[in-house]
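A single protein chain has been removed from this complex, and every other one stays in its place.
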Amino acid sequence: MKPLLELRHIRIELPTRRGTLLAVDDVSFTIGEGEVLGVVGESGAGKSITAAAIIGLLEPPLRLAGGEILLDGARIDNLPPDAFRRIRGKQIGAIFQDPLTSLNPLYTIGRQLVETIRTHLPLGDKAATARAVELLQEVGIPGAAERFNAYPHQFSGGMRQRVVIALALAANPRLIVADEPTTALDVSTQAQIIALLKRLCRDHGTAVMLVTHDMGVIAETADRVAVMYAGRVAEIGPVRQVVKHPQHPYTVGLMGSIPSIGDTLERLPQIDGAMPRLGSIPPGCAFNPRCPKVMERCRVDRPDLLKAHATEAACWLHASISPGEAARG
Amino acid sequence: MADAVLRLNDVRRLFDVSAPWLARILSGTGPRMLKAVDGVTFEIARGETFALVGESGCGKSTVARLVVGLYEPSSGSIEIDGTDIASLKTRKAQAPVRRRVQMVFQDPYASLNPRWRVKDIIAEPIRTHGLIRGEAAIRARVDELLRQVSLTPADGDKYPHAFSGGQRQRISIARALASEPEFLVLDEPTSALDVSVQAQILNLMKDLQRRLGLTYLFISHNLAVIYHVSDKVGVMYLGRLVEVAAKADLFARPQHPYTRLLLDTVPDLAMTGRERVAVRGEVPNPIDPPSGCAFHPRCPFANERCKTERPSLLAAGGNMVACHAVQEGRLPPWGGAA
Amino acid sequence: MLAFILRRIFQAAVVLVAVASIAGLLFPYVGDPIGCLLGQDARPDQIRELRGALGLDRPFYVQFWHFLSNAVQGEFGLSLRQGAKVSRLIGERLPATLELSFVAAILALGAGIPMGVYAALRRGSFLSQLFMTLSLLGVSLPVFLIGILLILVFSVTLGWFPSFGRGQTVDLGWWTSGLLTRDGWHHIVLPALTLAIFQLTLILRLVRSEMLEVLRTDYIKFARARGLTNRAVHFGHALKNTLVPVITITGVQVGSIIAFAVITETVFQWPGMGLMFIQAVSYADIPVMSAYLVLVALFFVIISLVVDLLYYLVDPRLRMQRGGGGHGR
Partner (left out) sequence: MAVDVRAGVVRRAWDTDLAYSFRNSPVAVISAIVTLVLILGSLFAPWVAPHNPFDLSTISLIDAFDPPQWIEGGSPDFPLGTDEQGRDVLSAILFGGRISLGVGLFSTIFAVVLGVTAGLIAGWRGGVIDAFIMRVADVQLSFPAILVALLIDGIVRSTLPHDEQDQIAMLVLVGSIGLSGWVQFARLVRGSTLVERNKEYVQAARVIGVHPIRIVVTHVLPNVLTPVLVVATIYFAFAIITEATLSFLGVGVPPTEPSLGTLIRVGNGYLFSGEWWITVFPAVTLAALVLSVNLLGDWVRDALNPRLQ
């Protein structure tokens, strides 16, 4: 089966005066029809930049320097700007982190919805308005018809994020790229928004790329998860496998360092050090200075994703498991 | 509990959020006060970690700032080591008491002056209180503090921008320790950090507490973190404490419906497939909180009494709970989240 | 809304009273008009007589009260130099200044705002770089120098436009207009251009930087992510949000045209209030100076009131928050 979205060897560069840095380095993954892919990683791992590249909104001076992005098997990364614009909103919707700043404060939410609908769908003003109200109802805005003419500042944070979701879904896209959709919200609101997103995408058959640093959100929402580290995918696989049986030492450390209610640990298992800055990524495996299982090879050769039990991990520990794969490295 | 390091008695803190006077006169509204902290009472015993948990706007950070003296309470009293801070009138008189209470802030990027070298940042409390005389001695103490938080003396000569978030938080901790405090207020010290770094900082805090015999007031919105670090927990909602209990009791037998709601929202990392109660509504505007029990519009167990009469914090099942439903015994037992 | 307007009017009144008070308080102490009027070798009895006639021998507070109560009625006494009523002098000079300022303001706004928008949207293009270079030149050239250069080129060298005076005017009874004759338009070109260039460059730079600021916001990024056309994003969303800060500062700029008219009028011998003020300053003609100051303050207050009202119309957050008991967030 052809995947809905496919990233092939994506490379995103950040030119600076001290040379060109690699913000994202050789990232490949796919998202299937209706699938929820969680992308998790610490700040600076490149997950948000990857998301921005998919919707074609990399902020200069960041630039897509290599690789291909395919939607339904057709390349979209090399489309002219206006053709890419037609895909945004229509095929790929987006949700950003901060609902307080995502909406234009000077226009009513109704106007912003109708505008989006009419940009992508052949509907008249009346029909678009009706659809907008319907959408507001669907995302759980009480009194949708009356709130249609309200301005963003008249909504609470959670309600605004619902409006943002309605905007992202306005033209029934097949994929939604959600970049930290709950980070700016209160914990009790976060749960509501995640539940809503899950329900809507299931109902509409929309695939989701869910970018977050919160492993808990991924565990509850995603089908598969990609763990990013220093601009690369460290491990990717079914969410249950990655959470319960992580294969990459980084994922192991990451999962171990999350405190959980009910544990009896006096100290949390910790990974020493911090993720390297873009300018100082070590040669070989980027994780090697922090890795408890580092080998000589890790300092020289960079591992690609290798089959590791039920997941794929970019780690030489798994080279022995599939020798054929390792030979390439 | 004889040896309470910190005691808050019915502390209130209001902020004036009134419209300009002319607008008030024309629209016929009176002055509006935001009750950021509305009658909070608790005490912290020596060597223990007391955690305050709640969502944004619940007043937990205001409590932290009241304790360290960044705000004055509008009413009520704050005692440190049995001394009522308000009884000390001058800055000078307060200084020896204040020195013993220090704070670590949330944002590792904003909490260090970007134009100061790390050694000067850490030495500031030492110089301010004249704890050590002589530059060489001060430098030696700074180096010792840097080592204490797992940094190197060479780091003292750098500026904050050379450090990652976790390292900056270590510098913040070193600065707080420089005035030889016995009590630290930790205001969301790890919420701006990545999880792997969070674990490092939490471990460091625990090590320091054990080694130096520190007492902590730990503030966070993350229940898992609180579970990991605390001995006793207070749950705040709209400026009031709704439940206070020992950690084991609170997590095993949460009484207040809001505590239960919070526990219910903790993501299920173990993926047990547990069905959870749908959470209703959002935190209301603290400027005009709901009447009676502030939680009643979101509470599945609210009745007429809850809408009019404000519950007070009373003992119930080993916990202290402010809830009519709990006191009337009409709350179902907790099904258990984690 | 009402409270907002009332507060602004109240503040405006405070400004006016403050300016009038400063004018009234300072001038009795300032200079000695008698010396100017009678010359160095006047006899003491002549001086005494003139002081009495002008009311300068009365106690200070009587003079001040006199000044204030007259000022409220628009009466500022007699010009010490010309012996004519100040109100009449101003009545004669006001139309010239207002027509000049009006034409200059139209030029500055009409060209400055579109140029600023263009420079922001087509950053890096040849034309926008040309605009920016020219604008820097405009900011760097003192107004009087622009005037001199224009005279040098268009009057002295090319002989296209006259270099001084207002030309032929039409007397409408209460207003003498130069805008109704060909000759009048011929005369206003150079002074209006002089006055407009400096303001135009400021407005251009302001609009550009505000627009760039807005283009960086999350809601613009989100509008792009919704797939809206560039046209809708730029002129629907960005421009309106740019207006909010631009209106405020443009108001101040337009107001300062009146002040810069002082310089322009001097260069072009334009028979307006500014020229009258400069002459008054060099003769310590107190009534004329104070009248001019109060009048300028009045213009400013009116302009800032208009600005506030515009601001109010553009921004729904202002419209809602005051008035009733709307919730901020």
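So that you can tell them apart, the chains are marked A, B and C in the order they are listed, and the count of residues begins at 1 in each.
Just so it is clear, a contact is a pair of C-beta atoms (placed from the backbone, for glycine too) under 8 Å apart; a residue touches a chain by one contact, two chains touch by 3 or more.
Nothing here was measured: the structure is a model prediction, and the numbers come from that model.
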item	value
Identified contact with the non-displayed chain, of C:18, C:106, C:130 or C:170	C:18
Sole residue of C:119, C:151, C:188 or C:276 that reaches the chain not shown, by the stated touch rule	C:151
Contact partner of the left-out chain, one of B:81, B:124 or B:268	B:124
Residue among B:49, B:62 or B:106 touching the omitted chain	B:106
Absent chain, residues of subunit C that touch it	11, 14-15, 18-19, 26, 29-32, 136-137, 139-145, 148-149, 151-152, 156, 216, 252, 255-256, 259-260, 262-263, 266, 278, 281-282, 284, 289, 293, 296-297, 300-301, 304
Contacts of subunit B with the absent chain, listed as residue ranges	65, 68-70, 91, 95, 98-99, 101-103, 105-107, 110-115, 124-125, 128-129, 172, 175, 179
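Criterion: only the chains that are shown with their structure count from here on.
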item	value
Pair of chains with maximal C-beta contact number	A-B
Averaged-CA centre spacing for the pair subunit C and subunit A, given as whole angstrom	53
Distance between the centres, which are taken as Cα means, of subunit B and subunit A, whole angstrom	32
For subunit C, residues that touch 2 or more chains besides their own	327-329
Residue list for subunit A, restricted to those that touch at least two other chains	156-157
Partner subunit A, residues of subunit B touching it in the complex	55-56, 164-167, 194-200, 202-203, 206, 221-225, 227-228, 251, 261-271, 276, 278-279, 282-283, 337-338
Footprint of subunit C on subunit A - complex, ascending	55, 57, 85-90, 93-94, 96, 98, 100-108, 115-116, 119-120, 151, 153-154, 156-157, 164, 167-168, 170-171
Of subunit C, residues touching subunit A in the complex	217-219, 221-230, 232, 236-237, 240-241, 244, 314-317, 320-321, 326-329
